[in-house]
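Complex shown without one protein chain; remaining protein chains in place.
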Amino acid sequence: MIEPKIENYSEVWERPARFDELASLLSEIGRSFYARGWVLGTSGNFSAVVSRNPLRLAITSSGVDKSQLAADHILQVNAEGKAVAGVGHPSAETLLHLMVVNALGARAVLHTHSVWSNIVSDIQAREGGVRIEGFEMLKGLAGVSTHDYGEWIPIIENSQDMVALSESIAQKLNEQPRPHGFLLRRHGLYTWGRDVAEAKRHVEILEFLLEVLGRTAHATGRGSY
Amino acid sequence: MIEPKIENYSEVWERPARFDELASLLSEIGRSFYARGWVLGTSGNFSAVVSRNPLRLAITSSGVDKSQLAADHILQVNAEGKAVAGVGHPSAETLLHLMVVNALGARAVLHTHSVWSNIVSDIQAREGGVRIEGFEMLKGLAGVSTHDYGEWIPIIENSQDMVALSESIAQKLNEQPRPHGFLLRRHGLYTWGRDVAEAKRHVEILEFLLEVLGRTAHATGRGSY
Amino acid sequence: MIEPKIENYSEVWERPARFDELASLLSEIGRSFYARGWVLGTSGNFSAVVSRNPLRLAITSSGVDKSQLAADHILQVNAEGKAVAGVGHPSAETLLHLMVVNALGARAVLHTHSVWSNIVSDIQAREGGVRIEGFEMLKGLAGVSTHDYGEWIPIIENSQDMVALSESIAQKLNEQPRPHGFLLRRHGLYTWGRDVAEAKRHVEILEFLLEVLGRTAHATGRGSY
Partner (left out) sequence: MIEPKIENYSEVWERPARFDELASLLSEIGRSFYARGWVLGTSGNFSAVVSRNPLRLAITSSGVDKSQLAADHILQVNAEGKAVAGVGHPSAETLLHLMVVNALGARAVLHTHSVWSNIVSDIQAREGGVRIEGFEMLKGLAGVSTHDYGEWIPIIENSQDMVALSESIAQKLNEQPRPHGFLLRRHGLYTWGRDVAEAKRHVEILEFLLEVLGRTAHATGRGSY
């Protein structure tokens, strides 16, 4: 069993990106995730780093129906999470996006609410996380080059206190090896990447594996893994 | 555990709406629900308030294949449920739509027949309802601002006697706190909103949560929740 | 519990229909069923009556990928199942379509291979059929006006001997009350209607209810219903 060192994204941190391209990309991804049932009912939010000095984050406006998500539903916020461009209000979870961007050097953060992330985060809550081990699909995670690998995805109790929640998450993200995502219990998945494409790939990989684990629990009659 | 006071929609009751816009919106929603498998076999019906004085309701014509639903399949009915404009016959369930519109001041009512609403309404029938508690997705319901909330969705025995059924439902809707939807046993879900967008969001939130509960019952081997 | 008399379609039997319209309609339905996963791997076949005197049936050509199904993949066959117009070979199951058309006066016959029809037809094989009872969706079947109804869908052991299979099925279809469809074990569903739209509705209704029954067996841990 190999536990590869998860690379830190900060080396690509300085690269600037065009806001309008990011906004278009995030909205396209949002509509495709809606089609899969991962961001129903206006749930989910997506962000990407526009620049670091000063920090500018492109992020979905709060409360938008993701089936209709368009580039002009994407705001630009600063390091404090205040909107500096665009119409609408940034999500209450903007703080969590900023924390991931700052703590890990990620350039894109995607948050989904799927049926299986809700189920698995609940069944596994007492263990404090879920171990995903031995699947080829794990190779889709950045820095993982073999199926013979175990990823520990932390599960954090959900909260409406974003400051407290942010601190709980930051603590989990400092543990080694660093995870590629985390689950909020009965809430959903956060994952990220060095760019939007990598973050999208991480969503697909982790949602796929959570579904496999959730369905395996059914097939074998085990409530846990 | 907070049980927020569910707002009454009547303050927005007077706002008039254009029939053709509502008809177009309802038919687009209908086709998207068909794609998800929530209104197969001509099932399901959708309505929105055009005006209150006099009461005019835009509502789907009976027996239409929802994959083909177009604006001209939407009728206009009066307070007695009689068609006053459009081709075709209003659904037998028009009475239930009118009851929800009158009792709650809702401006849109959406009714779906999903696999999971059939399963959960049956498994939970003896309890008279299903409690949905502790999910972030609950925040998608109007007036709910925390996951730390419990929604009780009443389950009502199905009937072909629309007057009797309407009375049974009215009784459930008068209980406090008011639910955001109800299930007819082995039939489907009714939910509503202050406008069509909110009602659509409520369908997605409640269908999502019913699927989570239904699948959790599988994963844990429990027949009930 | 009411067991309504299933109407015989023969009163509409004489109505002629345009072959090209039927071919276009059947191919559109085929592509939509493919999208739902009901006719993967070139499986499934669809037919509609063009005329009775002489009998002419529009029917899908054998071996076509249903994702690509077009009007010119629809053949015209006579009462013996021989192609009289169009390119390709009629399905080996043409005999079953003709039998349903002759025995019941149906004007359209649709045959799907879904995951749930395979599962339910296998689990229930020993009972010789599956009883579907008490669901609102049953009202989508022709002649059924209440959920308080029980439909018995016969399950017939699969065979490659089409003459023998046709006789087994004919026997089941003569029983009273007449079913709206039948299952071939570990094979799929046959259903029909007075026109293509009604047959399509019957597919959706029965596939929906088979999925509900199949999933309920999971939820409750029962291998049977």
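Think of it as A, B and C in the order they're written, each chain with its own count starting at 1.
We take it that a residue touches a chain if its C-beta (ideal position, glycine included) is under 8 Å from a C-beta of that chain, and two chains touch if they have at least 3 such contacts.
Since the structure is predicted, the reported quantities are computational estimates derived from the model, not experimental observations.
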Chains shown that the absent chain touches, full complex: A, C
Sole residue of A:Ala83, A:Met137 or A:Met162 that reaches the chain not shown, by the stated touch rule: A:Met137
Omitted-chain contact residue, chosen from C:Ala23, C:Met99 or C:Ile123: C:Ile123
Given C:Leu55, C:Ala71, C:Ala170 or C:Ala217, the one touching the chain that is not displayed: C:Ala217
On chain A, residues whose C-beta touches the chain left out of the figure: 32, 36, 134-137, 140, 145-148, 197, 200-202, 204-205, 207-208, 211-212, 215-216, 218-221
Missing-chain contacts mapped onto chain C: 37, 40-43, 65, 67, 113, 115, 118-119, 122-123, 158, 160, 184, 186-188, 214, 217-218, 221, 223
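Just so we're on the same page, only the chains that are shown with their structure count from here on.
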Partner chains that chain A and chain B have in common: none
Type of chain B:chain C copy interface by residue overlap (half), same or different: different
Chain B-chain C separation of Cα centroids, rounded to whole Å: 32
Length of the line joining the C-alpha centres of chain A and chain C, rounded to whole Å: 45
Per-residue overlap in chain C, given as positions that touch at least 2 other chains: 218
